[in-house]
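Only a single protein chain was left out; the remaining protein chains are all shown in position.
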Amino acid sequence: MGVTNTVLLWVLGVLALTGGVLVFTLNSMARVAFSLLGCLVCVGGVVTVLGLPYLGVVIVLMMVMEMVIMAVFMIAYMMNPAGLMPMSMVHNTRGALVISGAVLAALVAGIFLVPWPGRTGARPKDSTFQLGMSLMADQMLTMVTLGFVLLATMVGATVLATRRGRYDRFGDELDRRPAEDPAGGGVGR
Amino acid sequence: MVDAGKWWTLPVAPALLLGFAVLAVAGKTALDDRGAGRSVTPVGVLRPLLAVPRALVAQPRRLPASDRLLWRLGVVTVPVAAVLSTLVIPFGNHVVADLSVGVVWFNAMEVLTWAGLWLAGWGPNAAFSLVGGYRFLAQGLAYELPLMFALISAATGAQSLRVTDIAGAQHGLWYAVWMPFAFAVHLTGVLAFSFLGPFAYPAGRDIADGVLGETSGVDRLLLRAGRWLWLAAGAAMAVPLFLGGGAGPGLPAWAWSLVKTVLVLGLLVWVLRRLPALRADRYVELAWVVLLPAAIVQVLVPALVDLGP
Amino acid sequence: MTFELLLVLAAGLFSTGLYGALSQQSIVMIMMGIELMTGGVVVAAAVFWSFLSPGASGGQVLVVAAVLAMAVEMAMGFAVTTAIYRARRVDMADMAEDLKG
């Protein structure tokens, strides 16, 4: 690990932690969402510097999309999204602080007390290739499971979130064309 | 074959990008002048550049209850992400940083404009601006997935995410020839993430320029420059991905890159005037019902070809 | 030493997220806490891969799984919030207490 990488890790790590803390201290919903985004982008940077460029950049890519969409929902559902009138939306702060403090202490203690094993195996020439080979070979089952989880999520989330089903759109006999929608789509179904 | 990371590439890449962007703006202005019955002159077509002195002398505006910090952040993100995306785009035999995950890098930088434009719409606390910001997200959800699969098609064909590998893997038969659909989807995506022409929906005239509406001075200049920088970056990226990069007979590699980029840019600028704004409420369905399945089928083509021999 | 400090970063992210998930009332903010906790897991997995066994792909697969978990949590979280909000115009966890078993 060269000097540049160490410095980068320090900077990214401090920024990530700052962003994480800001998430629960800022008032404006937009700023909250984007400080979380900043934090997770730094996490992506840390992962990249650690030798996993593919995963790091993909984390950045995914988190940007995720957080922007999260900001939209937050502003739709929360009162006072711009934080113009400061108000507290927390409960049992002290309990939460104690629990998370204890967890942090336990984790840090563990980190410094556990006798970590030495490095086994050499760094692959291309970590992306290693990941791809393993996902498409011995970890195939993981990949397939994740795929099904994603599919179930897509179907489940859509069913939960929409009110109108196909009978609302196409009529009781499912024969209404084009469908009755508040706004027509582009291919005229 | 490709020399990566010479020090002088670092200032040259943004300068080239800016040059292409100015060229595109001039081309668009020339076409507009012809359409409006004005005479087309070499000086006249450069008049959009007067936006630079205008931005420098303009008085700053302060809007009530605006989120200045996020607004600035969003406005700056768009052109900066465009410049960063060029790090991985080879021009001739040179590239600033030949990342092993170049394609993903380009994609991630392009997605940063989502955040940038949404913030640019949210910041000024004005209804039409915010609608513009939301419109870009709706547009993004439509164009992004087909675009990703178009990028994946090229990467699959070359079995590499390194952009120079993709350019080198085309051995005379361009990917644009046997993956024409992916090429078309990529060009559509370029127009969409530079929110120009038919994809100017987030900055539409019907919502008083949307995300651009409340910006003035340097902010406005940055955001507008960002659009054209993205158009140029997308066109430059199409060359190594689908048109064989700098390969070609006779001329040196940089000349071929130049010629191809200018041609792609010319095509895009021509298309800008040919279509009305594709509103996301209509385009999303087309993108998900037609373009996305077709893009997945397109990925299958290089995948099967790779499996073959 | 870098190894331990990076793990402390992961623990810090995890604990900050835990604090948020426990103390916030808004469902969306709770989700943000969970995202942050998962972010900590991502860092830890990448650190373990890089410092302990870069030869094996387990660490990378764990990062993939954690990132996916974030996406799934987001999607389901917003779907549930939308459904609750539609039914009762509530986006606070406390107000949805009758969901308790």
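Order of writing sets the labels: A, B and C. Residues in every chain begin at 1.
As a convention for this text, a contact is a pair of C-beta atoms (placed from the backbone, for glycine too) under 8 Å apart; a residue touches a chain by one contact, two chains touch by 3 or more.
Operating definition for what follows: contacts and distances are computed from a predicted model.
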Absent chain [UniProt protein name; select from "Asparagine synthase", "4Fe-4S ferredoxin-type domain-containing protein", "Sarcosine oxidase subunit gamma" or "Urea ABC transporter substrate-binding protein"]: "Asparagine synthase"
Per the touch definition above, residue among B:Leu63, B:Val83, B:Leu141 or B:Leu292 touching the missing chain: B:Leu63
Hidden partner chain, touching residue among B:Ala21, B:Ile207 or B:Ala247: B:Ile207
Missing-partner contacts on subunit B, residue numbers: 31-33, 35-38, 44, 47, 50, 53-54, 56-65, 125-127, 131, 134-135, 198, 200-201, 204-209, 212-217, 220, 273-279, 281-282
Touch list for subunit A against the chain that is not drawn: 76, 162-164, 178, 182-184, 186, 188
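One rule holds for everything that comes next: only the chains that are shown with their structure count from here on.
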Leader among chain pairs (count of C-beta contacts): A-C
Subunit A and subunit B, separation of their C-alpha mean positions in angstrom: 26
Distance between the centres, which are taken as Cα means, of subunit C and subunit B, whole angstrom: 33
Chain centre separation in whole Å, for subunit C relative to subunit A (CA means): 7
Subunit C residues counted as touching two or more neighbouring chains: none
List of subunit C residues in touch with subunit A within their complex: 2-9, 11-20, 22-26, 28-29, 31-33, 35-36, 39, 42-43, 46-47, 49-57, 60-61, 63-65, 67-68, 70-72, 74-76, 78-83, 85-86, 91-92, 94
For the subunit A and subunit B complex, residues of the former touching the latter: 28, 30-31, 34, 37, 53-54, 57-58, 60-61, 64-65, 67-69, 71-72, 82, 84, 126, 128, 183-187, 189
Subunit A-facing residues of subunit B, complex: 65, 67, 69-70, 73, 99-101, 104-105, 107-108, 111-112, 114-115, 118-119, 122, 125, 134, 137, 140, 144, 161, 281-286, 289-290
